[in-house]
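One protein chain is absent from this view; the other protein chains keep their places.
For subunit A:
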Amino acid sequence: MAKYGQNADAIAALVREAEVHRDVYVDPEIFELEMEHLFPNSWIYVGHASQLGKPGDFITANIGRQPVLASRHADGSIHVFYNRCPHKGVKIASEPCGNTGKFFRCPYHAWSFKTDGSLLAIPLKKGYEGTGFGDTQANEGLSKVRNVVIYRDFIFARLSDDGVSFEDYFGESLSTIDNMVDRSPEGKLAVQATPIRYMHTCNWKMLVENQTDTCHPMVAHESSAGTAVKVWKREQGDSTETPMAVQLYGPFMSPYEFYEQSGIRIWPNGHGHTGVANSIHSNYSDIEGYVGQMVAAYGEQRAHEILGEVRHNTVYFPNIMVKGAVQILRNFIPIAVDKTLVESWVYRLVGAPDKLYERALMYNRFINAPTSIVGHDDLEMYERAQEGLKSNGNQWVNLRRLYESHEEQDVTAVINGTSERQMRNQFHAWSKFMTMNMDKRVEAAE
């Protein structure tokens, strides 16, 4: 009983001005349509160029349901393919990353491909003579993802052939990535650490929304951050220097006024960030030598401009969050309607002191790990929401906080930091990218 397939109106009706229907989180058909429409129509993060240091290096990823493969070619260029052999469909690369040498070789019948994806060789090639093989799609080698943009080493891809250009899609929101990269005295980031992986039995959008939900930390995290602050106050003894751990946990307990004043900025296409004026990352202690390095690299004024930008969470719609001030990217990878794999990546600021990297790794394991008590607080809420939404008592999720009637869509604005407007902004984008090509297909069929 397909309710939503090819029915753009029914999908659009799930998103009201300041409410969304529970089906966006719990309906398996909606999830399948997200995989088929929303993800291919959007620009999705594939990986970081530093993971592809030398020719032959590759990484694998998924865009929606579709497995992709990115590789560094001999000439230094980066290519993104569908991770699928043109012969019988076997996955070419099965590991998260590796080096394939000069070519990829399919493990089934040994067709091989250059690292730019072109077909290199087929065993017993003469068996294909006179078969018309030259005219088949298989002869072209690995199918290319045509829309790929590498922005300051961040590799993004869009699967659908037409759609919004990279520049129009992200616009000014790229300033968060800029800021994170600029925090390296050499203007360069490097992935050196395995990502922390965390399986969530909830819908992927709950995680994305939570990134700009500033009314939950002081409530949900009283158990973790609150306890950390309490234990520290009691046990610090004569020590005056706040340990790094307490600096990272403490600000989660900031009061509502703090979050109200810190502000949220929204951008078109569902992007937005918390922490405009200040943020939970504002008051970390200086790391010895770092400011000096930054001033030497950028000059006094620019260095302070870069370091003065302390954005909290930037949501890049649909499914990543970037935290510039601690060099973390969280990728919310949808697995099923009620299952999401979270990969939290730490980037090293090339040329910066080790202590900064140490802090970033510490933040990642304190907040984003399956062993993180802060993570336990959040996941518990998502799981309860996934259960609770089965209730028929009320089928709508309320996003009305600080709603103003006739809010403009796809605009840039700075608003009160406890507003749910960024969530409304995301759902507007959700509805747009879900139905984008659907409308066209319906037209074509008519």
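The rule is short, and it goes like this: a contact is a pair of C-beta atoms (placed from the backbone, for glycine too) under 8 Å apart; a residue touches a chain by one contact, two chains touch by 3 or more; residues count from 1.
Quick note on the criterion: contacts and distances are computed from a predicted model.
Considering only "Aromatic-ring-hydroxylating dioxygenase subunit beta", "Pyruvate dehydrogenase", "Ubiquinone biosynthesis protein UbiU" or "NAD(P)H-dependent oxidoreductase subunit E", the record for the omitted chain gives "Aromatic-ring-hydroxylating dioxygenase subunit beta", by its UniProt protein name.
Contact with the undisplayed chain is limited, among A:E129, A:D238, A:D354 or A:E408, to A:D354.
Screening A:R16, A:H87, A:K144 or A:H376 for touch with the missing chain picks out A:H376. When the full complex is taken into account, the listed residue touching the unshown chain is A:S224, out of A:Q51, A:N210 or A:S224. Interface residues of subunit A with the unshown chain, by the touch rule above, are 193-201, 220, 222-224, 226-228, 230-232, 235, 243, 245, 341-343, 346, 354, 357-358, 361, 364-365, 369-371, 373, 375-377, 379-381, 384.
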